[in-house]
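Dropping a structure here in structure tokens format, bear with me for questions.
In this view, the complex is presented without one of its protein chains, the others remaining in place.
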Amino acid sequence: MGYFTGFKVTLRQMWKPRVTVKYPEQKRPKPVRFHGRHVLNRYEDGMEKCIGCELCAGVCPARCIHVRGRDNPPDAPVSPGERYGFVYEINYLRCIHCDLCVEACPTEAITESKLFEFSFTSRQDAIYTRAELLVSEDGAPQQLPWEDWRPGDDHDTSAWMRATSPSGSAAEEGIVHWSGERGYGVRAPEQGQAPAAVPAGSRLVGRGALTEPAPSTPAAVAAGLEPDGDGGSSGPLTPEDGALQ
Amino acid sequence: MSEDQPPQTAPIVHTAETDAEALVAETSEGTQELQPRTLTESAELLRERGAVLRLPDGGVLDSADIDVEITDDETMIINMGPQHPSTHGVLRIMMELDGETVLRSKPIIGYLHTGMEKTGEELTYVQGGTNVTRMDYLAPLFNELVFALATEALLEVEVPERATWIRMLLTELNRVSSHLLWMATNGMDLGAVSMMIYGFREREMVLDFFEKTTGLRMNHNFIRPGGVAADLPDGWQEDVNEILHVIPGRLDEYDDLLTGQPIFRERTQGVGVLTAEEAVALGATGPILRSTGVAWDLRRDMPYMFYDQLEFDVVVGSYGDAFDRYAIRLNEIRESLRIIAQIVERMPEGDYRIQDKKVTPPPRRRIDESMEALIHHFKIFTEGFKVPEGEVYVGVETPRGEIGCYLVSDGSPKPYRLHIRDASFVNLQSLPIMMRGGLVADAVAVISSVDPVMGGVDR
Amino acid sequence: MSTAGPTDSVASPPAPRAGETLPTADPSAHAMTAAEATGYGVPVSFSRGQPVLHVDQAGYEEVIARLRDDGFNGVVDLTAVDYLAHPGRELPAGVRAERFELVVNLVSYSRRQRVRVRVQLPEHDAVLPSLFYVYPGTEAMEREAYDMMGIVFTGHPDLSRILMPEDWEGHPLRKDYAVGRVPVQFKQSPGTR
Partner (left out) sequence: MFLASAGDPLFVDGINFAVALAVIIKVVLAFAFLLVSVLMMIWFERKIISDMQNRVGPDRAGPWGILQSLADGTKLFFKEDLLPDRADKRIFRLAPYLSAVPAFLSFAIVPIGGTITFGHYTTELQVADPPIGILFLLAMSAVAVYGVMLAGWSSGSKYPLLGSVRASAQMVSYEAALGLAVAAVVLYTGDLSTRAIVTGQEGLLRHILPSWNVFRLGFVPFFVFLIASTAELNRPPFDLVEAEQELVGGFHTEYSSIRFALFFLAEFMNTITMSAIVVTLFLGGPDGPGFHFLRWLWPILWFLGKTLVLLFVQVWLRGTLPRLRYDQLMDLGWKVLIPGSLVWLLILGGMLISFKWGLIVLGISVLFGAALIRARSLGAQRVGEVGS
């Protein structure tokens, strides 16, 4: 009776949970590797990571990044290196969030956050400048007037960089390849293929003369591993604040 | 329309005496449009009616065999699209109707043309993935895959095994998501509104996995020349297993809702019939070709990656109608799930990008340690990697048929010529033949059963 | 629904040539062998293992027809390349490089083989007979080649632009056709790039 089986199907759904959410109030949890808007990171000592090398601008297929470097003022250096990103702008009307800039950045200065709800009303607002992209003194992204996000959405800003930094080498997985971030310390790597294979000591690499390599013990590394190891659940993201500090 | 009343809309009704030229002068598409019969040369008329089919394996179809020649002047030329709810994007079809019967039709495309092939010549192989992935936006991973395979063929490199298995996993999942979306829109086109949501609901599971893996729901730029961008996320097995667990039950629900539904069968059976000879002659591939009984699936017939090591069936129809294409897609989801289960079992460990300094940037911590690594890193991200001179064609089986990438390199880091043979682009040619003689409602079912993705058609 | 092989008998795919490593996506697998390819009496080259028949304008139709009679009943792709900026490409002896090249990819469903045909087309005479009557499926592809490259196909039933608007001037994929640039707006240096 093909006529009636369909009615059963539709009727059965009435008692099933909804798959849609009441969007602005309720939000789907975003996965760790989500590509959102960019942030410009700081080292743990507050120095900016960007050195104005323009690699991100060079690799951008949409040509939406504009960077100009400048020599650090000797008395009040902005970044630990020789130069710093003096102009840094991203035109979000063009950005396609492919994250090639994040992969290209040699100092992990630019990473993508989980923030994507920005509904600007003018072209000028769509162009984020360095002042807007840069994380605040405590390491959190700045909330601009036209952005809609809540506390917690701003965590885990560098997951794509962490996912891609082993460059496809299984041996490099589970090793920290990046420097610490202001407010978050050194972020733990993804588990990868060999979760237990993170040996202790010396393999954590700090960045820059001013940054001390973060102390690490196997226990600390294990504790800082990705919270969603169980995979199926996509519960709210747990920030790994200071997991390794 | 009676004589004393002026025609309501001049272009609708035209007679042989009407100045046909004036009728087409109103729009800008010129001869791309369906021409009134008085203007059209006989050859093009035949083409529109799909009559000129000099079949490689059979006889020549004679125009006399086709019985829809109606010289009655009570016909109406009607535009379906580019803004129409069931043309799946900006496809525009001009149809000549006699009552509701479609006499001739002509698909007009190009409304989404953004010159991606030209853009592809401007981007390096590193950036290229972001461009090609936007072509067939419902199967983005296939676009990336074919581009990556073509580039690798030119480079003459072999990617690590895990990379290939990840590619297979993701593309099969993508096939599932694409077919699910098709199930949804097909249901919608036939008026089964709930199917729309159900299809999207299941597709969402796959997209959630993609989001977790690539960070994006579509346009991933994940499969790249040399491997895949990142390893599978932690806990991917659970996610995939859940998909494998949930979707089959939902497919059975679709069976209850549509497959066995007499109205649905009436609407699709015998609609948009294509014979095997016609399908081959028109270059149709994918479910359209298979629905006519030609068992042609590149995964089995010209295996690429590791498909020759997997067990799966090629689903074939026998009548070449819309219902066959529906059944093929439904069962291809099941076959894909079967493949995915095998992939999960066999997923090897190891590298997932080729460890070639020229192609893959170094692991990040090596940048600090080695000057050489830093230089490679800079070179790859600024000028890309150079690909030896040559040209190559690679084809893979997408949910819609064969997508091919014809890549010419002049030795520079950018493709000299990037041509994508998109399945929908070629498949669209079979529309006029399938629509001929059907009703307007059938035309909708036919468009839906072709499953054109205009992003791929127009590129 | 049944799973069945192709309707025709299936020849086994050609074995890989000796001394060759087969990458995962071996482009030379399922290709015509050298012996078969030379049987058409036209210069043959192998590009990454894929056989390419180099046909001249005059012999184009005939070779395609012979290929079709030999079982290559499917035309997968038909496209054109403008070699204006890359004239010094490798070609087998006896083939004179011209500006345009028409590339036709054929497939044989029964033999599970692919073969490619390349035709050199001089700039001043980029004209070829249409394959429409051999493979009706080339209709849209030829229109695309005409639209994008300006190759003219005689005998085509409806050689009009397919992707670009009717009143468009020029053929966008030609190398002397400039790439458009939209200046990207930035705050601190407006109108750069």
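Note that the chains take the letters A, B and C in the order they are written out, and that residue 1 is the start of every chain.
Everything below uses one rule, namely that a contact is a pair of C-beta atoms (placed from the backbone, for glycine too) under 8 Å apart; a residue touches a chain by one contact, two chains touch by 3 or more.
Not measured: the values here are computed from a predicted model.
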- Note on the structure: Shown chains contacted by the missing chain are A, B
- Query: What residue numbers in chain B mark contact with the hidden partner chain?
  - Reply: 8-9, 12, 76, 78, 84-86, 99-100, 187-194, 196-198, 201, 257-258, 261, 263-264, 266-267, 439-444
- What chain A residues would touch the chain not displayed? 6-7, 9-11, 13-14, 16-22
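Note that in this section only the chains that are shown with their structure count from here on.
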- Task: If you tally contacting C-beta pairs, which comes out ahead, B-C or A-C? Let me know.
- Result: B-C
- Query: Just curious, how far off is chain B from chain A if you go by their C-alpha centres, in Å?
  - Reply: 33
- How far is the middle of chain A from the middle of chain C, if each middle is the mean of its Cα atoms, in Å? 43
- Query: Where the centres are mean C-alpha positions, what is the separation of chain B from chain C, in Å?
  - Reply: 20
- Query: For chain A, what residues touch not just one other chain but two or more?
  - Reply: none
- Item | Interface residues, chain A side, partner chain C - complex | 63-64, 66, 68, 87, 89, 91, 93-94, 123-124, 127, 129
- Message: Looking at the complex, which residues from chain C come into contact with chain A?
- Response: 184-189, 192-193
- chain A residues touching chain B - in the complex, by the definition given at the top: 2-3, 5-6, 8-10, 13, 19, 30-35, 55, 58-59, 61-62, 96-100, 103-104, 106, 108, 112, 159-161, 163-170, 172-173, 175-178, 190-195, 205, 207, 225-226, 228-232, 234
